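Sending over a structure as C-alpha cells; questions will come in a sec.
Of the protein chains in this complex, one is absent; all others appear in place.
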Amino acid sequence: MALILELAVQGAQMMLVLLLAPLLTGFVRKVKARLQRRRGPSLIQPYRDLLRLMRKEVVLADTASWLFRVIPYLIFAATWVAAALIPTFATGLTFSWTADLIAIVALLGSARFFLALAGMDVGTSFGGIGASREVMIASLAEPAMLLIVFSLALVAGATQLSTVAAVMGSPELGLRVSLGMSLIALVMVALAENARIPVDNPSTHLELTMVHEAMVLEYSGRHLAMIEFAAFLKLLLYVSLISCVFIPWGLVTARSGPGAYALGVAVYIGKLAVAGILLAVFETAIAKMRVFRVPDFLGAALMLALLGTLLLFVSRSL
Amino acid sequence: MNGLTFDIAHLLAGGLVLVSFMMLYQDRLFALINVFALHAIVLALSVAWQAYVQEAHHLYVTAAIALIFKAIVIPVGLHRIIQRLGIHRDIETAVGIGSTMLAGIGLVALSMVLMLRVTPEADPLAREDLAFALSIILLGLLVMVTRRNAVSQVVGFMSLENGLVLAATGAKGMPLVVEISVAFSILIAFIVIGVFLFRIRERFDSVDVGALDDYRGERR
Amino acid sequence: MTSIVSLLLWGVAAFLGAAVLAVAVSRRGSATHLVYGATLGISAAMFAIAAAALIGDPAGVSTVTLPLGLPWIGAHFRLDALSAFFLVVVNLGGAVASLYGLGYGHHEPAPHRVLPFFPAFLAGMNLVVLADDAFTFLLSWEFMSLASWALVMAHHREQDNTRAGYIYLVMASFGTLALLLAFGLLAGPDGTYTFDAMRAAEPSGLVAAAALVLMLLGAGSKAGLVPLHVWLPLAHPAAPSHVSALMSGVMTKVAVYGFIRVIFDLLGEPAWWSGVVVLFLGGLTAVLGILYALMEKDLKRLLAYSTIENIGVIFVSLGLALAFKANAMPSAAALALTAALFHVLNHSFFKSLLFFGAGAVLTVTGERNMEKLGGLIHRMPLTSFVFLVGCVSISALPPFNGFVSEWLAFQAILQSPDLPQWGLKVMVPAVGGLLALSAALAAACFVKAFGITFLGRPRSAAVEQAREVDRYSLAAMFILAGLCLLAGILPGLVIDGLSPVTLSLIGNRMPVQMAQPWLSIVPIAESRSSYNGLLVFVFIAISASLAAFVIHRFASHALRRGPAWGCGFPDVTPAAQYTAVSFAQPIRRVFGTFAFRAREKVEMPPPGATAPARLTVEIHDVVWETFYQPIAGAVGYATEKLNRLQFLTIRRYLTLVFLYLVTLLLVLALWP
C-alpha cells in the first residue's frame, strides 16, 4: 500500500514537471514582453503551440534517415527522466536514488549528443553549423557543470540530490565562498545549456548566430513538438536544480502527508515564478554575444567552478 | 754475466734505437733505405752477440737472415722498385721532421718508464733489451704513420719487426725465434711484392678511394 | 588432473599450432575459415576457462613451471585473479575478432601475410598475462610486439605502413629495454628473476622510484601514454581492421596489465608521489589524445587516438588507486582500481566494436577518409546502428557501459579530499576537471565520427554502391553492442566480478552490489551516491515509447517527403555539407591554438575578383616536434660525423691504431 502511494507521488512529480515546463517558458516570454512594453502572447501559448505542432503533418527531408525520426522521442525521454529525477517539491522519493547528480548531467549529455546527430543527419550546412557549435559549447559547459557537482558533493559529502538538498538546507552550513562561486558558474552554464541570451537567442532564425535552432531547422510537426517540449523541460530542470540546491527551503521529505505535499508544490511554483522573472529581467538587460565570445564566457564559468572545487580541497570550511 | 758482455749487448741495442732515430730523420727514400740497411746490420750484430752470449747457436741463423735478407736483398729490391715507379725524388714526410723527432723522444721515454717499472729481479740485460725493443717498435710504427710513401712504410714495418726480433732474441731460451723470424721475412716479402704488384705509388691504398665509394654507393 | 594454468598453456600451444597450420595452408582458399575458426574455438575455450576460474575460485592461485626459458629458473606461469580477469579481456576480444575475421578475412588481399601471425599474436598476449618470471614475461611481451608488427606490415606495399611498422617496432623495443632495466633492478645482481622472489624482496625507495619510472616508460610506450604514443596512431590503423581492434582494444590492456602487475603487485607499498606522477600523465594523455582525435579525418586514426584518451582515463584511475593505497585508504583504493579495471573491460568492448565498424566501412567503400564518406546509414543500417551504440558507449553516456566506469572514477575522485598530501590535494581536482573535459570532448569527437561517416549525404561515388557487410562481421559487432548495453545496465555484475582482483591487490573490495535493491550500484552508501543503469534504461524506454504511442494514437502521424531547406537554392551539392575538418573548427579555435599551435590563414580576394577565397589551417604535432625530431636529428648528425671514418686511408687507420696503443701504454705508465 505504502509502496503504491510512493509510486503515485513519484508519478505525480513526473506529471508535474511535464505540466509546468511549458508554463514556465510562457511565463518568461510574457514577462520579457512586458518588460519590452509589449503585451506578448498569453501564458498558455506554449501549450497551444505544442498541440498545433502535434496535429500538423511532418515534412521530412528526402535525405533524412530513420535515426532522424527516432531522435526527438529519445531527446524528450532523456530530458523528461532527468527532470523527473530532480527533487521539485519533495526529496527522497522512491526512485530519487536511481541517478545522482552526475548521472543527471550525463542524461542531458545524451540528449545533446542525439540532438547534434539529428542536426547532421539531413546533410545541410545549417545542421553542421549548429552541431559543431553545440558540441563546442558543450565541451566547455559539461566540465564546468561537473566541477560544480564536485564542489556541491564535497560540501554535502554526496552526489545524491536529496542528500545535497538536505545538507544545504541545514542551518549549521554557513555562507561559503566556494558555493557562491559555483552558484554563479551554475547560472552561467544554465544560460548556455538552455540556449538563452547571451549565448544564443531562442527567438531568432538568423543563420549566422543560430546554434540550437540551426540543428532543429529541418524538424517539423510532432517531431518539432517533442524537441520544443524537451527544451521547455530542460529550462524547468535547471531552474528547479538551482532552486533545490541553493534555496532548498520548503522542500518536504517523502512520506509526509498530502497537506505537506500541497504546500511543497505551492512553494515550488513560487520559486519557479521568481526564477522566471529574474531570467526575463536578465535577458532583457543584456545583449547576445558573438559565437566565438561564448568560449570565453563558458571558460570563465569553468574557471570559477574549478576555483570553487580547489578551495574546497584546500580547506573544507571555505 | 760479466759487465763487458752486458755493455756490448747494451751498446748494440742502444745503437739500434739510435738508427731508428736516424730513420725518422731521413726524408729521401734512398737515404731511408740505406739507413734501414744499417739498422738491419746492427740488428744482425746484436743477435749474433746474443747467440754467442747465450750459447744459443740457432740464433746465428736469425742473425744470418737479418744480414742477408734485410740488409741486402730487401734494400736492393726496394731500390729497384723505386726506380721502376720513378719516385726516388719524392719528399714524403706527412708530418714535419722536428715534431716527429719530438714524438720519437717521447715514445722512447714512455717505453723506458714502462720497462723500468719491471722489478729488477728480472734479468737486467733482458730488461734493458726490452726497453730498447719497445722503443724500436714504437718508432717503427711512428715511421709507418708519418710517411706517405708505401716504400717507406714498408721500411717502417721492417724496423718494427727488427725490434721484435731483438726482443725475441733478448728473451733467454725463447723457442721458435728462428721460425718466427723466417715467418716474418716471408711476410715482408709479401708486402714488398704487393707494393710492386699493385704499383702502389703514393700510399698503401693509392687505389682511388673516391671512385671505389661511388662503386659501393657508400658515399652520399 | 592438470591445473587450470597448464590447461590454459595448452590453449596457447593450440594457438601456436594454428599459426604453424596457417603457414602451411595460408595460400589455399579454405585457409581463412580454417584458421579463424580455430582461433575462435580456442579463444572461446580459454575465455570460458578464465571466466570460470575468476568466478569459480576467485582466491585460487595455480602455478606451473616448465623447463623452458632461462635454464636455471625455468618458465614460470601463474593464474591469479588479476591474470584471470585480463585473460577474460584478451580472449573475449580474440574470440570476437576471430568471428569478425571469418567474414572480413575474405576481403584480405594477402591472407598469407595475416593468417600465420594472427594466432601467434593471440598466443603472445595470453602468454604475457600468464607469465610469472621476468624472462618469460619479456619474451612473451616482445613476441606479442613482433607478431603485431608482422600484422602491421601485412600491407607492406603502402609506404606509410612500412614507416608505421618501423616506428612501432623501434618504440616497442625501447619499451622492452625499459622493462628489461626495471626487472634487472628488481631482480638484483644475482638474478632472481621469478616474480615470487621480487614480491618477497622489499625494494628500497630509490629502486622503487626508478622501477616506477621505467615501468611508465616501458608499459606506457606500449599503452600509448603521451608523449610515448606516437607509434600508436600510425600502427593501429595500418593493420587489418580486426587486428587494429585487437591492438587497440586488447594489446593496450595487456600493457596496462604489465603496469598493474609490477606496480601494484611486485613493488609492494607505493610512495604517495607515485600517485601524482601517474595522475598527471593520465590526465594529460586523456585530454591530448581526444584533442588529436578531434583533429583527425581518417576514421581509423581517429579511433586510435581515442584509444590514447581511454588509456589516459584508465591511468587516472590507477593513479588515484596508488594515492589511496599509499595513504592506507583501502576502500577508496578498491573503488579507484575497480573503476580502472571496469574501464579496461569497457574499452575492450566498444573500441573493438568501433574498429569493426570502421573495417566494415572500409571493406564496402574502400575509404578510411571521412571526407569521402557520408550517408552510409541508408546503405548499411545495421552497421550504422551498432556503430552508433559504440559511439554512445565510448562517449560515456548513460545507460551504456562507458558511463559507469567514468562515474566510478568520479566517485573515487570525490573520496580524495581525505588525502593528506598537498600535492595530491591540488592535483586531484585539476585531474578531475581534465577527466570531465576529456569526456565532453569525446562526445564531441564521436558526434563527428558518426555524423560525418554515416549521416548526411554521400560525399563520394564509393559510397553510392556500398551495401551491408557479411553475416559474421555483423554477428561480431552485435555481440559487442549487446555486451556494451549489458555492462551498462548490470554494472553490479561486473563490479562483483572484479572484487577478487581488488582483494588480491589492495586487500579490500567494494561492497557487494548484486545484493542492492533494484540492482543499483552503491560505491559507499546509498545516501551518498548511487546509480541504477537498469532503471534509467527502463525509464527512457518507457517514456520514449509512451510519448511515441500517445502522439501516434491521438495526434497526426501523417508524413510527407520534401527537399531539405538550402536557403532556397535548388539541390545543394553534398560538398556543401559540413566536413570533418569544418566540424572540428570551433573546437580547434578554442583548444587547438595551444595544443597544436594551430594557425588559420584566410586569403580573401578583393571584391569583384573571381579568384576563390581559400582557408589554410596548419597544425603542429607538438609532441613529435619537441621530443622525436631532435632525437632523430641528433642520430643523423652523429652518423654523419662518424661515417667519415669509413673513408680514411690505411695510413690514417694505422695512426688510429698507433694512437690507441700509445694511450693505453700511457695509462699503464701513469697507473699507480
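Here the chain labels run A, B and C in written order, and each chain numbers its own residues starting at 1.
Just so it is clear, a contact is a pair of C-beta atoms (placed from the backbone, for glycine too) under 8 Å apart; a residue touches a chain by one contact, two chains touch by 3 or more.
Simple rule for what comes next: contacts and distances are computed from a predicted model.
Undergrad: Leaving aside the chains on screen, match the unshown one to its UniProt name from "Hydrogenase-4 component F", "SoxAX cytochrome complex subunit A", "NADH-quinone oxidoreductase subunit H" or "ABC transporter permease".
TA: Options "Hydrogenase-4 component F", "SoxAX cytochrome complex subunit A", "NADH-quinone oxidoreductase subunit H" or "ABC transporter permease" considered; the missing chain's recorded name is "Hydrogenase-4 component F".
Undergrad: Among the chains in view, which touch the chain not shown?
TA: Displayed chains contacted by the hidden chain, ordered by label: B, C.
Undergrad: Decide which residue listed in B:A31, B:V76, B:L102 or B:V118 touches the omitted chain of the complex.
TA: That would be B:V118, which touches the missing chain.
Undergrad: Of C:V64, C:L139, C:V226 or C:V431, which one is in contact with the hidden chain?
TA: Of these options, the touching residue for the absent chain is C:L139.
Undergrad: In the full complex, which residues of chain B touch the absent chain?
TA: The missing chain touches chain B at positions 114-115, 117-119, 121-123, 126, 130, 133-134, 137, 141, 144, 157, 160-161, 163-164, 167-168, 171-176, 179-180, 183, 187, 190-191, 194, 198, 204-205, 207, 212, 215-218, 220.
Undergrad: Spell out the interface residues on chain C facing the chain that's missing from view.
TA: Touch with the absent chain occurs at residues 67-72, 134-135, 138-139, 142-143, 146, 153, 156-157, 159, 162, 165-166, 169-170, 173-174, 177, 180-181, 183-185, 187-191, 193, 635-636, 638-640, 642-643, 645-646, 648, 650, 653-654, 656-657, 660-661, 664-665, 668, 671.
Methods note: only the chains that are shown with their structure count from here on.
Undergrad: If each chain is a dot and touching chains are joined, what shape do you get: line, ring, star, complete or other?
TA: Graph shape here is a line: each chain touches the next, no loop.
Undergrad: Farthest from chain A in C-alpha centre terms, which chain would that be?
TA: Farthest from chain A by mean C-alpha position: B.
Undergrad: How many Å are there between the centre of chain A and the centre of chain C, using C-alpha atoms for each centre?
TA: Roughly 35 Å, centre to centre.
Undergrad: Any idea how many Å lie between the Cα centroids of chain A and chain B?
TA: Result: the chain centres lie 100 Å from each other.
Undergrad: In whole angstrom, what separates the CA-based centres of chain B and chain C?
TA: 69
Undergrad: Which parts of chain C, given as residue numbers and ranges, touch two or more other chains?
TA: Expected reply: no residues.
Undergrad: Touching at least two other chains at once: which residues of chain A meet that condition?
TA: none
Undergrad: Going by the contact rule at the top, pick out the chain A residues touching chain C in the complex.
TA: Touch residues, chain A against chain C: 54-67, 73-74, 76-78, 80-81, 84, 95, 97-100, 102-103, 106-107, 109-110, 112-113, 116-117, 120-129, 131-133, 135-136, 138-143, 146-147, 150, 153-154, 157-160, 163, 207, 217-218, 221-222, 225-226, 291-292, 295, 302, 306, 309-310, 312-314, 316.
Undergrad: If you look only at chain C, which of its residues touch chain B in the complex?
TA: These residues of chain C touch chain B: 646-647, 649-651, 654-655, 658, 661-662, 665-666, 668-669.
Undergrad: Which chain B residues qualify as touching chain C in the complex?
TA: Residue list for chain B touching chain C: 94, 107, 110-111, 113-114, 117, 138, 141-142, 144-145, 147-148, 153, 203-205, 209, 213, 218-219.
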